[in-house]
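With one protein chain removed, the remaining protein chains of the complex are shown where they sit.
And now, subunit A:
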Amino acid sequence: MYGNDVIDPNVPLNAAETAAYDEAAAHVEGRAVGEASAEGFDALIAADQRIEPRDAMPDKYRETLIRQIAQHAHSEIIGMQPEGNWITRAPSLRRKAILIAKVQDEAGHGLYLYSAAETLGVDRAELLDRLHDGKQKYSSIFNYPTLTWADNGAIGWLVDGAAIMNQVPLCRCSYGPYARAMIRVCKEESFHQRQGFEILWTLMRGTEAQRAMAQDAANRWWWPALAMFGPPDTGEAAKGGGHTEQSMAWGIKRFANDDLRQKFVDMMVPQADKLGIVLPDPDLRWNEERGHYDFGDIDWGEFWRVLRGDGPCNAERIEHRRSAHAEGAWVREAATAYAAKQASRRQESAA
């Protein structure tokens, strides 16, 4: 059916490779950063201008952003674990190198995002404490396990793919530092999604065991990836969702969850066909009238259960972070003590 058996680098595989990204990235260069605007917050928002750290902003806006950016940063950091789990076992040196680089990128994303959050008057150590204490969340997708090598493919293809779909609109977020972080992050996520697709592509053209491994991983990650867009914006399942309307008005959120989810499904179905993977949804079919794919119901009961802490890896992910942090405490203390000694030595020698 698909004559050419190669991955065409010119065909967009994710939202960061579409015009939507280019437009969002072009849009962000607004006014000069660094000085407070003479215009008020509402006027800036109405004019679709960026809010910068020194601008006046409502407390609620600040809080909402801190929560969202911190949660996003935590997701990058916790998100290192599922794939980090495979670095020592990667089946080839090329795959090992790509995986190390990817996990490193996620750490970098976490750091940009913590810095963006810090422009709002919180600090990283405090945010990490909130993560470790369970007071702030991270994306629930990372509470699922990585059972086989193919999971690294499925995560790149679907999880990074869904993350990009969510993040491209954030490149136009009203808060400047967050928007700029997203522009940089989306570019790297795009590589992540491609390498995931390529892992699955190779597996699907490999041995029977490899094809089965790829299909199994797609079966397990497809539904959790769809849930990454959050609960529906309307109807029964929307209850408990929350901040959509206000975030829309403030230019933090640009699209409804359901719209992004639909875009994602529309983009992924042809890719699954190309891979030769059957997506685990008997209701998935093209709807000529809507011009979109119809798809089955997401199990929101499972979504809320995992979000509340009762998923396969919630306890493990947090425990891993906590113990790495606790074991490193003496190192961070030493670095602080050394820096203080150096500062006082400099003072003495200057005196």
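What we mean here is this: contacts are C-beta pairs under 8 Å (C-beta built on N, C-alpha and C of every residue); 3 or more make two chains touch, one makes a residue touch a chain; residues count from 1.
Note that in this section contacts and distances are computed from a predicted model.
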Among "Putative ABC transport system ATP-binding protein", "Dihydroorotate dehydrogenase", "Ring-1,2-phenylacetyl-CoA epoxidase subunit PaaC" or "Sarcosine oxidase subunit alpha", the UniProt name of the subunit that does not appear here: "Ring-1,2-phenylacetyl-CoA epoxidase subunit PaaC"
Given A:L111, A:A256 or A:A272, the one touching the chain that is not displayed: A:L111
Candidate in contact with the missing chain, chosen from A:I7, A:A20, A:A90 or A:V122: A:A90
Given A:L65, A:M80 or A:I141, the one touching the chain that is not displayed: A:M80
Contacting the left-out chain in the complete assembly, out of A:V103, A:I141, A:A154 or A:C186: A:V103
Subunit A, residues in touch with the chain not shown (by the definition above): 77, 80-81, 84, 87-97, 100-101, 103-104, 107-108, 110-111, 149, 199, 202-203, 206-207, 209-210, 320, 324-325, 327-335, 337-338, 341
